[in-house]
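What you see is the complex with one protein chain gone and the rest in place.
The block that comes next holds subunit A.
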Amino acid sequence: MLTSESGTSTAEFRPGSGLERWAERHLRFLMLAPTVLILLGLTIFPSVYMFYAAVHKISPNPDLPWEFVGAGNFARLLSDAQFHVALWNTTIFTVVAVATEFLLGLGLALLLDKFIRRLTFLKTVLMIPMMLPPIAVAITWKLIYEPQFGVLNEIMFRLGLPLQAWAGDVNLAMFSIIVADVWQWTPFIFLLMLAGLASLPVEPYEAAALDGASSWQQFRDLTLPFLKPVIAIALLLRVMDALRLFDLVFILTGGGPADRTKVLSLYIYQVAYRFADPGYAAAMSLFVLFVTIILSTWFMKRMRLAD
């Protein structure tokens, strides 16, 4: 029972009062209200607003009204050469980076789980890159790649190898960005795989060993199927993250040289903020959102079917 400081029951919260009964009846809604409000403010409203912006041509002049263009901004995507370049670069980056991170992460997890399980210190060290802010990682790699003073070219020089313009060479720039991303995010895959391996049941392996199954057979027929849900989650999260790559490209190359590293997030940012065309940028953002939803739905469906 609610009481005042003097110990007497307050009229408003007297048991059985209308207000208390109403509060009890609607308690679940009251408890949910903050979450719903936050979701509305931070997710629903901006999403709806983005749909609204995507079908308008928005002038940077506030005195000019927004012009409804329907699917016009989406039609622009078809003929925008820079968008096509950005889409292609994003695809290349996503496929190569995520595949490399997965193979390395899984390999490292298997290695550490099997041979050096007790070296927790090593596991911690391996996870450090993942903990760093992306901007710090980008600046670190910018210094490493710096053609004249960077440590990488210093090593190349001392080894008598030709110096390279790592982030400035058209043939190396995307590779350099992928290397930096792999360095940062392989530990994420490694961490998930390690957790997956730790939860594997022991009995099937004992039975397989008794049956004379080789290590490779055990890995192929037991480990991989058991790990499938973890692999699915890891790949899904990394693909979604890779599709919105921004920091590394912004700091390391600015999208250059020759547009070789211009990715969708960078182009959307340029269109929205540098070219002051938020309607078109919203249309591109929606495109990325749809691609992400379609990809993740397809992926989840496949994994579930496979299970």
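Here is the rule we use: contacts are C-beta pairs under 8 Å (C-beta built on N, C-alpha and C of every residue); 3 or more make two chains touch, one makes a residue touch a chain; residues count from 1.
The criterion applied here is as follows: contacts and distances are computed from a predicted model.
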Hidden subunit of the complex - UniProt protein name among "NADH-quinone oxidoreductase subunit D", "Carbohydrate ABC transporter substrate-binding protein (CUT1 family)", "L-lactate dehydrogenase complex protein LldG" or "Fe-S cluster assembly scaffold protein NifU": "Carbohydrate ABC transporter substrate-binding protein (CUT1 family)"
Selected residue (touches chain absent from view) among A:Leu122, A:Leu163 or A:Leu224: A:Leu163
Absent-chain contact - pick from A:Asp113, A:Glu146 or A:Asp241: A:Glu146
Contact residue for the chain not shown (choose from A:Ala75, A:Ala207, A:Ala258 or A:Met300): A:Ala258
Those residues of subunit A which, in the complete complex, touch the missing chain: 45, 49, 59-63, 82, 146-149, 163-170, 173, 252-260, 270, 273-276
